[in-house]
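Input: a single structure, listed below in structure tokens.
A single protein chain has been omitted; all remaining protein chains appear in their positions.
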Amino acid sequence: MVSRQECHQLASLARLSLDDAEAERFAGQLGTILGYIEQLRAIDTEGVAEYLPPSRPGSALRDDTNAPGLEREQALAATPDVREHQVAVPKFKED
Amino acid sequence: MSPESIIDLSLRSIAAGVREGSLRATDVLAAFEAQADVTEPTVHAYLLRAREQAVATAEAVDRARDEGRSLGPLAGVPLGLKDLFVTEGIETRCGSRILEGWVPPYQGTHAAAVLTADAVITGKLAMDEFAMGSSNENTPYEATRNPWHPDYVPGGSSGGSAAAVAAGSCAAALGSDTGGSVRQPASFCGVVGLKPSYGRVSRHGMIAFASSLDQAGTLTRDVRDAAILLSVLAGPDPHDATCVDAPVPDYLAACDRGAAGLRVGVHREALEHEGLDPEVGAIFERSLAVLADAGATLVDVALPHARHAVATYYVLCTAEAASNLARYDGVRYGPRHARPTLGQTYEATRKAGFGAEVQRRILLGTYVLRKDSYAAYYGQAQKVRRLIAQDYAAAFEHCDVIASPTSPVPGVRRGAHDQDPLAMYLGDVFTIGANLAGLAAISVPAGLSTATDSQPALPIGLQLMAPALGEPTLLTAAAAHEDATEHHRRRPPPPSPSSPDPGEARSGSTT
Partner (left out) sequence: MPAAHYEPVIGLEVHCQLETRSKMFSTCAVGIGEPPNTLVDAYTLGLPGTLPVPNTAAVRHGIALALACGCTIHAQSRFARKHYFYPDLPKGYQITQSDQPYATGGGLEVPGFTGPDGEPKRVPLVRIHFEEDAGKNTHVHGEDHSLVDYNRAGAPLLEIVSEPAIGSAEEAAAYMRELRTLVRTLGISQANMEEGTLRCDANVSIRPRGSTTLGTRCEIKNLNSFRFLAQAITAEIRRQIDVLDSGGTLQMATLSYDPDRDRTRVMRTKEDAADYRYMPEPDLPPLQIPAAWIEQVRDRLPPLPAARRARYREQGLSEDDAVLLAGEPALGDYLDEVLRTGVPAKKAGSWVTVELLGKLRADGRGIEDSPVRPQALGELVEMIEAGEISGRSAKAIFTTLYTQTDPAMGPRAIAQRDGHRQVSDTAVIEAAVREILDANPKQVAQFRAGKTKVRGFFVGQVMNKTRGQANPQVVNALLDRLLADPTSDEAGNNASKNTDEGSEQ
């Protein structure tokens, strides 16, 4: 139901790299689970709205006020590669 | 008071003792630390024991008491937090390599609340990675064992929390429940697991798995301890827009109302579940009789769409997980597996950081969210979810709480679900409905299975569910059951050496 190729595509969308053996194994497991999930498609949901949890009045908006943020050193303390107070990543092309 | 008797105290006795001065927070901590030293080598409930911070907190509590300041409702209570609760200054990794070494620069709402109530945080408790699983075996670290028997899983994903409370290595613990992750391990470990209704407790500072299903919960020795802990956690939070803005009732008082007049609903059809262990079924019937004897009325309820709950759940939770876990890319925090290009760096980092079950769910979630499959899967599942929620709403017109077993089985042997994720998903059949419909639910100890040649005596839980914000009714029913039984007083046997680890491959799964 899910091909190895499709599994590779999903992995690519999710930024996971799979070797062929992994893709094969995941494809089989996804197929089984999707097969089980298939039962949902037969349920008549004509006119049924998607579920929404009950929400509180006023959409829970907040006032436009500032609270102290993080000091830069704190903010970047866990960053693997910091240069010039910025987060460095391998160079990439904008699109 | 001896350390042995201290660790047997309820949360509220500890807090009362510390407040009154009959107990010192440091002594209480020392007693639970000593117990942890004994149990941890076999149980492995803790991912991290925050000894220094715990001692400092306990000392501060004692000092406050000495200075005559009034103490909070959790005064001196040694409390463990599941590793998905953000603790400022204490490593928080959500049981995953992808967050290894991350020390949060901010305080989560839960940690702040319990510290404000003068609790002592003992450390971070083990869990299935990103709360995905129901065995605590989905972990790159030492898997937690069931304190009742080391060959058995503690349940999951709050397995560390349930095991620590059962083992007495903390007085109570916080867990999280997305599809049963507090209740199922509570059932397996013989403790009380409370999942409040969606939005009752903030999610700010609780690392997300599936945002529309996740809810912080409590693991305690008894129902009244759960009520006290819930009182500390419940209430609106300016940092969580989905947190309900409703007054917090007196939960402890609700525990004393008695079951007289309560209508307990039973969904008989669900009990015909082929995987239901006969002893679990028998113990459940006995629990119903206990409630009836306490004055409750039993009524049959219909939940026509309940059989689709597991399928619905796995579409929604994987989609939300795939989304919530997109931020773990090694750019701003967490270990990075640097490669020449950005794309390779992302893939290497995420591949190395996430375990198999997490990757499987991300792939499934990505599948159901794609433009071409959204309507058929995610959209459809959200509609079926509404039908399921409507079923519950209709059922609650005829009853106050709905009772069921928590898990269809008394326990799961380690490694049992390694090769078959779906089999483990199906183990969530009784618990998932409460998450889908945003209900309040609790698992309380209901007895022990009979020891046989092939299986030791293991705890079995009773689940009760109440409508959203129906925690008082839920606690009334749970406390009535507890007051009429002694199951919650049973303690696991002292630690014995465990069997060897069944192997590397751990892929089983749920919540």
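Per-chain numbering from 1; labels A and B assigned in written order.
Everything that follows uses one rule, which is that a contact is a pair of C-beta atoms (placed from the backbone, for glycine too) under 8 Å apart; a residue touches a chain by one contact, two chains touch by 3 or more.
Values in this document were obtained by computation on a predicted structure and should not be read as measured data.
Residue B:Ser323 is the one among B:Thr297, B:Ser323, B:Gln390 or B:Thr485 that touches the chain not shown. On the side of chain B, touch with the chain left out of the figure occurs at residues 84-86, 92, 94, 99, 102, 104-106, 108, 203-208, 210-212, 238-242, 319-320, 322-323, 325-327, 329, 331-333, 342, 346, 366, 369-371, 374, 378, 382. Interface residues of chain A with the unshown chain, by the touch rule above, are 13, 15, 50, 52-53, 55-70, 72, 75-76, 81, 83-92, 94-95.
Here is the rule we go by: only the chains that are shown with their structure count from here on.
Averaged C-alpha coordinates put the centre of chain A at 23 Å from the centre of chain B. On the side of chain B, the complex with chain A involves touching residues 101-103, 105-106, 198-199, 212, 236, 238, 241-246, 305, 308, 310-312, 314-315, 322, 326, 329-336, 338-348, 350-351, 354, 359-360, 362-364, 366-367, 370, 376-377, 379-387, 389, 421-422, 425, 436, 438, 468. Of all the residues in chain A, the ones that touch chain B in their complex are 2, 7, 10-11, 13-18, 26, 29-30, 32-34, 36-37, 39-41, 43, 45, 48-51, 53-57, 59-60, 62, 70, 74-75, 77-81, 87, 89-92.
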